[in-house]
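Yeah, one chain of the complex is gone here, protein chain that is, but the others are all in their spots.
The block that comes next holds subunit A.
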Amino acid sequence: MNQTAVVNENPGAQMERKSSTPQRNGRWKKNFWGYMFLVPAFVIFILFMWVPILKGLVYSFYHVDFVSGNTFVGFDNYARALTDPDVLTAVKNTLYYMALCFVLGFWVPIAFAIAISELRRFGGFVRVAAYLPFVVPGVVLYGLWRWLYDPVGPINALLGTFGIDQIAFLTDTRWSMISLVFMETWQQFGSGMLIYLAAVLSIPRDWYEAAEIDGAGVWARIRHITLPSMRNLIILMLILQVIGTSQGYQSQMALLDGGPNNTTLTYALLMVKYAFTKLDYGTATALGMLMFIVLGGLGVLQFKLNKEDN
């Protein structure tokens, strides 16, 4: 603070020297570097964000052909997208996937964050272990889980010792999506857990002290202190999860390529297939636009909540 006080005696002299140039020129000079610093980002954002976004809007009305040029086709792409029976399947699968991620996955990091915060010892080690799968590259995990889920793999071996029959986790149509969600929960809950854990640990300890003196039991303390304190964070994470899972396609693609019998064909995977298997970029962009119309509001909601949270 002392330093700034000393330094602040100078600006007068500095200003005098600068204001010898005409006023307008001076303002330009003052803002020059501010603008220059923004120019590269501006160009990059336009070229690689806004142009693709706008091209998405435009090309959804075109038949995209890299060789003989694009042709305007009106609403044909949308018509094709909306009449394709696979789209209905894909929407249903995506909703199923989102529901499973909620039921099997959403509460897991919250529960473990609260539990781990209560560990008196080895808390650090448990955190590292929980986060470890998140560090291993996704492709490696796909290879690993294919083997784990194998009809004669370790999971079936474990089930076998309890007398449960073999389950074809990936190829059975009833199990395929559940198996994927289970794998993803296993892989990803660690990072969510760390976020919740930071929130749990930031709750003042004396609130619990006071509640205990007032006779609140352990569950009452969790229900009336811990969870309400994390309310905003939980809602935010839920929205993030909905945004994320509604666009999910990578594990479905890598492990099963949408099969067996299209049971893991999600909406985003169908879009990817339209673009990069059928090379029908127009219809794929139309599917993307439809997705934007449905999901666009969620991003705004997330932003608003995030602002409140900070």
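Just so we're on the same page, a contact is a pair of C-beta atoms (placed from the backbone, for glycine too) under 8 Å apart; a residue touches a chain by one contact, two chains touch by 3 or more; residues count from 1.
Everything that follows uses one rule, which is that contacts and distances are computed from a predicted model.
One chain of this complex is left out of the view, and of "Carbohydrate ABC transporter permease", "Anti-sigma factor antagonist", "Phosphoribosylformylglycinamidine synthase subunit PurQ" or "3-phenylpropionate/trans-cinnamate dioxygenase ferredoxin subunit", the protein name its UniProt record gives is "Carbohydrate ABC transporter permease". Only one of the listed residues, A:L82, A:A99 or A:A115, touches the absent chain: A:A115. If you put the missing chain back, the residues of subunit A touching it would be 3-4, 7-8, 10-11, 14, 30-31, 33-35, 37-38, 40-42, 44-45, 47-53, 55-56, 59, 64, 66, 112, 114-120, 123, 125-133, 135-140, 142-148, 152-154, 157, 160, 186, 190-191, 194-195, 197-198, 201, 205-206, 208-209, 212, 218, 221-222, 225-226, 233, 236-237, 243, 246-247, 249-250, 253-254, 268, 271-272, 275-276, 281, 284-285, 288-289, 291-292, 295-296, 298-300, 303, 306, 309-310.
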